[in-house]
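With one protein chain held back, the other chains of the complex are shown just where they sit.
Letters A, B and C mark the chains as written, and numbering starts fresh at 1 in each.
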């Protein structure tokens, strides 16, 4: 129920930079996710916000008043920890009531509020249970109820779903989003799971090596990643090496063919670049169909079929540019999503040609060696 | 490189039945996944196969010869453990070499074989590292290389990917599948993650409370679950309560309307049943479009939008049957997948009508109370 | 033997190994069982021998020696003296160590190695040198003259029990992840004192009880320090009278330690019924 601002937050642990120059404003009622691989500084930033770590530089501001110097127990924020951190010697009810007891609310009010929260999270039947008597999902919901009980200005969630089973995780994800929307609590969630970040957030902050790579809505970040790191980290993405042929005309070149690609106008002529295409954007075509400037074509052999449910992902190997055999630039791997119902047409071992439809690709500068090392362990052309 | 048969395996721990009457044949070179919630007996079955537990009844047969009485070190199977279980005092190279040293292979042969495996798993640069100096993904690949080094007859994987980050998990999944296909090793993988099971397996064994719910290819299990448990556990599935109106004609009835549904011919007239529809099967239609026997219609208000990448999942609330207002049977929640690009047409709060296309739904008997308790914690009509 | 489960849980932080205990059947190799039997015999045979010696005249069971031992006024006095030292040291040790261990765990993890080192010192500094040193500094010739004051012996006993007390409490602290529990309490608005008393202490109550029991029983049986400092505690009295009235002494030893053990057992059973003990037993 508050606006949160983080200004120029930096923190080192010994020699290691955990966060460097982190700036962010979170609007009232917004749900923002910090997403990144382990060690990217997302948890440190959250802990600085909560007051568990003191930043080397920068300030934390809630509703216009600075709280950087306040201890955690005077910031009025709620936090849910990765391992739940329920008090083992208290029942679910006592856990939820703890924050209210600290605030010396009258017993009747406490009881009412706790009942309401236990109801909201469907926990009535485990109110008298101790943490060790509850399932992971139940403990998780008690931790949420406990954090929300005190009506925090900001709710901080530190990988809240990493300790529960895959199936329960998806359920809780929806539940958290629904609850957060209903109550309108300003929320920050930390996760390393891109699917979780995409599905739950108003905005996603992609972090890498202590700095913000980019900030945006899930849809924007998914559709138009602005850095090679984001492209590699969020969703499955094919990264095809190309060269900028003409900045003015927005053309890139590969294997002697030129074609238009959004983003090429922002890079210098001759620059090494990556053409980014989502597996679901690639269109299977007849092998005979010709490539054009609007619609470049790739061809390869189906190596692996991976069933994803509604869709089947085909991994092509020995991929060459062009519909005919003239292409000699092999691409190690290309992921193509096709509807599961149609996948029977391309069993393992068959050849498949795919087109990159107009507007569905994007060109960015080739990643630096350091960026490459951060996301991939071997130089590959497609990331899955 | 072997055919594995499990015959009538049962095991209790004290009062608790872990596995009851488990029968399965795994073909040479096949990859079979045991999928189920925690406590369903999948890990116990795997440990019985490996020889770490003795079954109360039943036998384990490899290539026609029974191994039930053999200790684990004489079964010639390879195992990868959930927490990797690398030997902490040995380098990556020594870990991989251990099984070969046990078998007293000549040093030159060992070295050649270890080099080959380190290459296969892209581990050359960490050959001299100790486990604590490696990342989770690297440790995971050393554990795989170690298990494969001794050319096991059967490879057993116990939740091999549960301890690594989401992004690395997807990469390793593809890598395991590719390696397993190349080497043709008969493999059993245990997991609680349905996406993992679907994407990697030749066949999936769905387990619940110690028994096999069903066995089938990922595509078959996804498209035509034969039990309510499987339907609820695998993928997102809407479960709409209906009643069988006419077994002979294959019709079900709800809110005064009758419509055809596959599977209705297998249930008695008047039986309580569940109509199963995947979120991606539901088709948004104009509110004015009429329902028909072939195409029943549902209508509701968009409560939550969840971005999944290529698609957006809309959760509808206050859902009623029929295009008009005559329906009075509310459904708590309905999940509908639409292309992300089209999702802007139905922002939160708007009304949406969807049709269930012919052939995309399936009717099964309503789950029993016990089944319901096993998969869901509250009576809901849609599972996400 | 009923208390053994609880006593075991006290002394050690239960780790994940136990969670799978129920599953780990396997065939117990015969010789490992033999080792166990031998060690139990090894400890109980002496006890039984002492019992036979104390409660029989050749072949007849008798309580005569016990009665004679109990009527000795020195005996009762020495037991009370030992109990007094045991109680005061135990209280001092728990009250000093529990908050210190908590704070080091929480705020000064860098000091842990130092504390670990300090708390094994009593193992590497033998009681005799401790006594000599204490006398040197606080004794007649010493800088601070505390001679005759029981504070000197309580101080020595505190040092002697520090390893178990610290270890038992620290294990309990680490088993519950105090760090995150403290942060959780802080995020709910709780100050440091409330957090320690309302959240931490109840979470480690079994560890604290364990520490207290170990300290108490150790001091009840301590001989070297008391003897060298000239206190007629129970073990010292026993040693002095053993030559002249060995059967009486033996009967007293057995009875007194039976009483100690029974109270240990009672406390252990109480602890067992608390939710924390159950949590330690089942969740870990």
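Please note the rule applied: a contact is a pair of C-beta atoms (placed from the backbone, for glycine too) under 8 Å apart; a residue touches a chain by one contact, two chains touch by 3 or more.
Here the structure is a predicted model, which means the values were calculated and not measured.
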item: Hidden-chain contact residue, picked from the options C:103, C:151, C:197 or C:259; value: C:103
item: Options C:79, C:214 or C:229, residue touching the unrepresented chain; value: C:214
item: Those residues of subunit C which, in the complete complex, touch the missing chain; value: 1, 3-5, 7-9, 11-13, 15-18, 20-21, 24, 26-29, 32-33, 35-36, 39-40, 42-43, 45-47, 49-50, 52-53, 96, 99-100, 103-118, 120-121, 123-130, 132-134, 136-137, 141-143, 155, 159, 162, 164, 167, 170-171, 174-175, 177-179, 214, 217-218, 220-224, 228, 235, 238-239, 242, 249-250, 253, 257, 260-261, 264
item: Touch residues of subunit B, complete complex, unshown partner; value: 50-52, 71-74, 76-79, 81, 83, 85-90, 98-99, 102-103, 130-132, 146-147, 150, 156
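The working rule: only the chains that are shown with their structure count from here on.
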item: Longest centre-to-centre distance from subunit B, chain (CA-based); value: C
item: Distance from subunit C to subunit B - Cα centre to Cα centre, in angstrom; value: 52
item: Whole-Å gap separating subunit A and subunit B, where each centre is the average of the chain's CA atoms; value: 23
item: Sequence positions of subunit B contacting 2 or more other chains; value: none
